[in-house]
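Down below is the structure, laid out as structure tokens.
Chains shown are a subset, placed as in the full complex.
All chains are identified by letter, namely A and B, in their written order; residue positions are counted from 1 within each chain.
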């Protein structure tokens, strides 16, 4: 089934194979449905194939999400000649295997984050993709929000001067209740890291995107507060949690800029607590994803008696917003930033241009996450080696 | 072209004919594109026909929005046998004519607000629809926002006691600059009323929706501040503005509840200033559309030393949010509330159930707007007659 696609005369069609239809897979499906109406794409999109853990579920979801074909075996999908892009929305531990087979079959790969369970795995994926010459993308969707694009524009314009400090968080409370049964997020072999892999990955990518420099040194501290949780199949039994609940990290960027990154999955009250405060020599930006349509901007050389943080409501004068609405202040939602991401994926493939964030960035983030973990274990600063 | 439609086994298909593709027509197109992926609909949707002012534009927009056929003549669309619903997104002065022809052809009609230029016109439309037995809907989309649905749920649960006061605004600043050239919004024969028709209509409908009672008396005051504006074709010439820039109105609901409604199209800084403060005997709700994903709730019988307004981030425990995202705080946008509206339209037609807000509500709002205008001219309270 074709999604409506306004491709400006170009007749190419990019055929999507989606693996996994849980939380984030459904978000992808929503974005695929609307993207061609929102943006003038450089190619048509065809929702070709959908894989789930069994045929029945796959067929139900294919119907629900508008995919033409369904399979209970992801290997069928990733090797199918009619699939151009493999979109991986499975639990973390499957990313690597699926991606490598897809790449081996010459498919472009669009993977959710974190790219892999370890930096070594991520490296293998980067190298395979490079060798095969396929395009890659990692779903660090928060940098696609028009409001955050505006933040980057302000920084790049020099409106807040030279950046001197970055404070970023990604805090949520989805595991705050100790009676919440254990799930795959809490196991090393399924999720790898805990809050670092699930949440901190986003704010690290955000730091790179906003500051425009790599994080090169870290010193982290981590804790698992809720050390065991109920067995979902037998709630009176407790099972050991294998990864960290919260992490705080001092960072340095390649240009020497200082910063701090915090992350928690048990931070009561923070529902979508991705936040940043970027301080420059001439001004400051403050943002929280919970108010994703507004940005606070302070400019130090305003008249002293008229200084203050200005609350800018995102609107059609800002990047990519006009696609959603012609008036300011009408809001943007999670699915809309995901649509920008898919627009970038499709156009990057159609025009054979680079895509950001790609697997390289996914690998860099993995390196940083591992360095944080090591620094926390060894209670010292760790430098990240980008040359390897 | 079919939009993906997950209709739960029902094979009915509802075919849409869209008239007008400007600002709001495009919003409809986005919502049509995503609605079937978001919600389990009771029928399939087919984007059948699109009309614009000429064939070329119609064809371009049909391609862009994914409609199967295009026409430069709306009369062709509204009489076409393959169209089930006529969706009217034209300037206000055309609503009535198009709707009446569509109804005469047995089509269901989905019209943007305000329903018509006068209450008499609106009445004619209501009666025609009733006689023809077709379904109708008016695009008062703000009541479809999950956050506002939550507000209504809180009120209906009695959580803030009996309502004793409603304060609502719909202020924007799209005409705040006196050098903005005149456009159709400023002419009586094109727009009817000024800010009352364009903006106050929304907050009046919102008052009905939240308080659950009709407004029965009004006393308004209006002003045109910028009395002439540049001719867009000859900016050195000024043309007279024919309707009001701002309006403030005291209201009473059928149950005696007091309130105030304010509206302006020149309210500097208010980009999407639809706001409400609903005060009850036991609590209060405060909301602004500029932060459309959060609601402030105060409960008076909290422990005195722990009283305060609670900021609730809309999430999957609230009405209709889970369709967009499985996690709280991930935001909702304008297009998402429009998708809820279209879900209600499609399901109402498919199941032959009543739809809200329908033309009757559109007519009621028109009566109230006219009463405000008369009360302002006569500087006295006006009661609204709902029996006629």
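Observations on the model:
The rule we apply is simple: a contact is a pair of C-beta atoms (placed from the backbone, for glycine too) under 8 Å apart; a residue touches a chain by one contact, two chains touch by 3 or more.
Everything numeric here is computed off the predicted structure, so don't read it as measured data.
What's in place is 2 chains of the same protein, and the file's complete complex has 4 copies in all.
Quick note on the criterion: only the chains that are shown with their structure count from here on.
The touching residues of subunit A, counted against subunit B in their complex, run 1-6, 23, 26-27, 29-30, 32-34, 36-38, 40, 47, 63-66, 172, 174, 271-273, 289-294, 313, 315, 324-336.
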